[in-house]
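With one protein chain withheld, the remaining protein chains of the complex are depicted in position.
First chain written, first letter: the chains are A, B and C, and each begins at residue 1.
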C-alpha cells in the first residue's frame, strides 16, 4: 500500500501515523518529496482500512498495490482450480458447455431440450425456475414446480443441472437438488446471500454484476470462499455501457483479467450479454478463442413462443452446428469440447 | 407501443400478429412504408411482452411509448405523494433532512450525533447497523446491537430512525423497530426483498442501483407498490461512470426526471455519491436547488476514527452551518427546511 | 510517482532502473515487501513516461501521485484565474451568464435575442455560426455569414460574443472577430486545434468531451496554456453514461473537482447536458449553488421553429425569470450575478 501525504503534513503527524501502521504489523518506508511525502507500506496491509486512512485530512491518496482478495487470488494459489461435478469438470482442459432454455415451461419442453443439447455435446443443462424480472408484472418462473421438472430432465438426460436461486430461503430449501447454483448479476453484491452460499457444499456460478469491476466480482467470490465454499465459477455476462444496440457489452478482456488475477474458472454468457440471438454464435466462438473455460447458452425449440428471453435464444439445430465450430476452435489451443 | 416489421414480412404474418395483439385487448393501426411496416398499438399494452415480440424473426424493433410502471406513474396519480412519519413529512413543502453516521459504533456516539443533528434542524436520524461491505474482511456493522442503540438514540432525540436492512430475515425481524427502512443500491433489484417490503406497512427508502436507469428504479418501486406498500421514497446516490475522481457521479437530472415521471418523493445522498467529505456541502446545496425532496447526509464527530466511510462524513459544526445555507436556498422556492 | 515491481525482479534490474530514473533527475526510495518492491520516486517526475515504465516486464504498476498538468495546476498557482473580456470578468465574484440561440438564423433573430438576454442581465451572447452536427445532412450553420450577424448583434447590444470554431482555418480567419472562442466537446482532444489556440491571444472556452475525465480536460487546457495562451475557461456540459433519459448526464461534482485541482474558471452548460428545455431552469440553479463560475444557456424566441436544438432552448421570458432566482442563489454565497 502507498499513502500520499500532502505538503502541509507535520513531522509529528507522520510519526504518529507511522507508529499506528506499525502497530498493525506493517513496516513503513517514507519518501520525502517537495510537494508530497509518500509512505510505502509492506507487511499485512490487508488489515488497513483505506477509508479510514483517507478520512485523515493530511492524507491525499491511498494507492493499493496488492489485491484485497486472498482466497480467490492466483498469487497465493498459482494453479487453476478445477471443479468436479458428476463426471464433468469446469476449469480444466475441457471447455464446459451449459445449455438450455431461459425458463422451464413444461416437462415436455425441458426434457426435450435436455436431450437435444446433450446429443449436441453439452455437458450441463440450464433452466430457470425462479426468474428475476425487471417488472413485477412479468412471468416470474414456475418456481418449485420448475425445479421438479428440471430434476426430471436431469434424470432423463444424465446432465447435471444449473439454475438460479434468488434468496437465502430458496438456497436453504433447494440447494441439495441443484448441481450448480447460480447467483445472478443483480445479486452479485447481495452479501447475505453470498455468505449463505459460503456455508453450503455445492458449486456456485457467480455472475458479474452489470456494473461490477473485475475486482468487485473477485471480492464477491471471496465472500463465498471466506465462508468455506471454494467451488466458485465466475461468469462474464456483459456490462452496462452507453452503447444500446446490444443489451449489454460483452467484456471478453475481463476473462483474461480474471484468469490472470485468480485461479477460479470463468465462463461466458453470450445470450444475456448481447440479448440478440443472431449474435450468440459469433460471440460464443470469440469466447472460446479468448480462452474462457466454458459457455452458458440459451437454447429453445420455439423462441418465438418462449415465456422469456426468446429474442436471445437459439434453436437446437443451430446449437448443434455451433458446437462443431467451437470444437475446432478449442482444438487450436489443445482443448477439448 | 410501436412494432416495426421488416420489409420481408408477409401480409399473412401481419394479419396473424394483428389478431394475436387484438386478442390481448389491444387495437392495432398499421402504417405501410417501402422498407418497413409500422404497427401502432394502443389499449392495454401492459400485457404485451417486449421480449416475446422481439423473438419473432420478422419483428425488427419494439418501441415503447408508455411507461411500464403503473402505481408509481404520475400519469395515473398526478399529485405528489406525501409520506407522514411521526410528526415529519417527506414529499411535501418541507425539505426532509436525514443525518447521522455511516454506522452505529457505540451508545455514546449515536446518541450524541442524534442530539447534534437534531439541534441543527435535521428531521431524521440515519445510522447503519447491518452494513453492506465490498470486502468480507471489513467491519460488517454492529448488527442487532446497533439497532438497539439506534432505538435509544431515537428515544433520546425524538428523531425517527432510518436504517438499512439487507435480507428478508432482517426485514421480518426488525421492521417494527425502524421508522424508514432503507433498501440499498446493491439490493435495488433483489426482487425477493422488494416483494417482502411490499408486504409491510412502513416507508421504504429505495436507493438507485449504481447502474440502474431511472426507469429501472421506478420498476423496483413498482415491485414494492404492487405488493400493497405505496410508501416509497426514492434516493439518487450517484451512478457508476468512467470518471474516477469521485466514487460515483451524482446525477441531479435524475431528480427532475423522477419527479416528472412519478409522484413519489425523491431525496439525494451527496455523501455516498461523491465519497469525498469536502464535496458534501456544495452538492447538498445543488440538490436542494434542483428541487429534491430531501437529503441524507453522513455526519460524524470524528471522521478520522469512523469505522466506515470517514472520508465522506462531515462534522456536526459543518453540518450546522450547511443547514443555514440550505434553508436560504429552500426559501427561494418557497419551501421550508 | 510510485513504481511497483513484481516479486521476481532481480536486484540488478532494480539497480539499473534506479540509475536510469536518477539520470532523469529523480530520487528513488525503495520499499522491500515479500511480494513486491515499491519504488517511491520524487523530483522532476514529469519527464518520466508511464507507458515506457509499464513496458518493462518486471514493472507491475505505475501509480501517479502528482498531476501531469503544470500550468493548469492549482498547486503552482493557488489563486483563481480571473479573465477580463471587455468590461466583464469570468472567474471572479461575478457569476458569468452567457445566453443566446443554438445557431444564428437571421439578423433579426440574433439581434433581438441579444437585446432580450442583455435586458435580463446576461453578460455575453452565444450563437453558433459553424455547427458540429452528427449528420452530414443536418443544417451546418450559416458559417461566415452567421459570424457577421453575430458581430452586428454585438454592436447592437454591447455584449461580447461567444462562438464555436471547428478547425484551424476558421480559427486563423476569424479569431479577431470573436470575444470568446469556443472549442466544442468533440474537439477537446483535437490536439492540432488546441496547439493553434495556444498561439492566439483570446479567451478559449474549452468544453469537456463527453467521455473525458477531469484530468483529460485539464491536460487539454494544458495544451493551450503550454503554447502561451493562459486564458482558458473550462465548461462542464454533461458526460456520456448508460442513462438515456437525458442526452448526457450533467456532472456537477466535476465543477468541484476542477476548482480544487485547477485555478481556471469553470462554467456549466445545462442546455446541452440535459437536452431537455424543462430541465434547464433547475439545473442552472443547481450549477450556481454548487459554485460554478458561470452558465451558458440556450435561449430562443421560438424554440419550435429553431433550426437546431429547439428542444433544449428556453424562451426569453423564462430566461428573465430564471435570472432572478439565480441572483438570489448567488447572493447566499456573497456572489453577484
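Here is the rule we go by: contacts are C-beta pairs under 8 Å (C-beta built on N, C-alpha and C of every residue); 3 or more make two chains touch, one makes a residue touch a chain.
Being a predicted model, the structure only gives us computed values, none of them experimental.
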Legend entry - Among shown chains, those touching the left-out chain: A, B, C
Legend entry - Full-complex contact with the absent chain, from A:164, A:251 or A:309: A:251
Inset, instruction - Out of C:9, C:187, C:229 or C:253, point to the residue that touches the absent chain in the complete complex. - result: C:187
Legend entry - Which of C:148, C:177 or C:216 contacts the chain that the document leaves out: C:216
Legend entry - chain C residues that touch the omitted chain in the full complex: 46-47, 49, 51-52, 54-57, 68-69, 132-139, 166-170, 186-187, 189-193, 195, 209-211, 216, 219, 222-223, 226-227, 240, 277, 303-311, 313
Inset, instruction - Name every residue on chain B in touch with the hidden partner chain. - result: 2, 4, 29-36, 38, 40-43, 60-61, 63, 65-66, 75, 240-242, 244
Legend entry - chain A, residues in touch with the chain not shown (by the definition above): 211, 213-215, 239, 241-246, 249-254, 256-257, 260, 273-274, 278-279, 282-283, 285-291, 325, 328-329, 332
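The rule is simple: only the chains that are shown with their structure count from here on.
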Inset, instruction - Could you work out how far chain A has to rotate to sit on chain B, using CA atoms and steps of 5 degrees? - result: 180
Legend entry - Centroid-based (C-alpha) most distant chain relative to chain C: A
Inset, instruction - Please compute the C-alpha centroid of chain A, do the same for chain C, then give the distance between them in whole Å. - result: 39
Legend entry - Distance between chain centroids, defined by C-alpha means - chain A, chain B (Å): 26
Inset, instruction - Starting from the mean Cα coordinates of chain B and chain C, work out the distance between those two points in Å. - result: 31
Legend entry - Multi-partner residues of chain A (at least 2 other chains): 211, 240
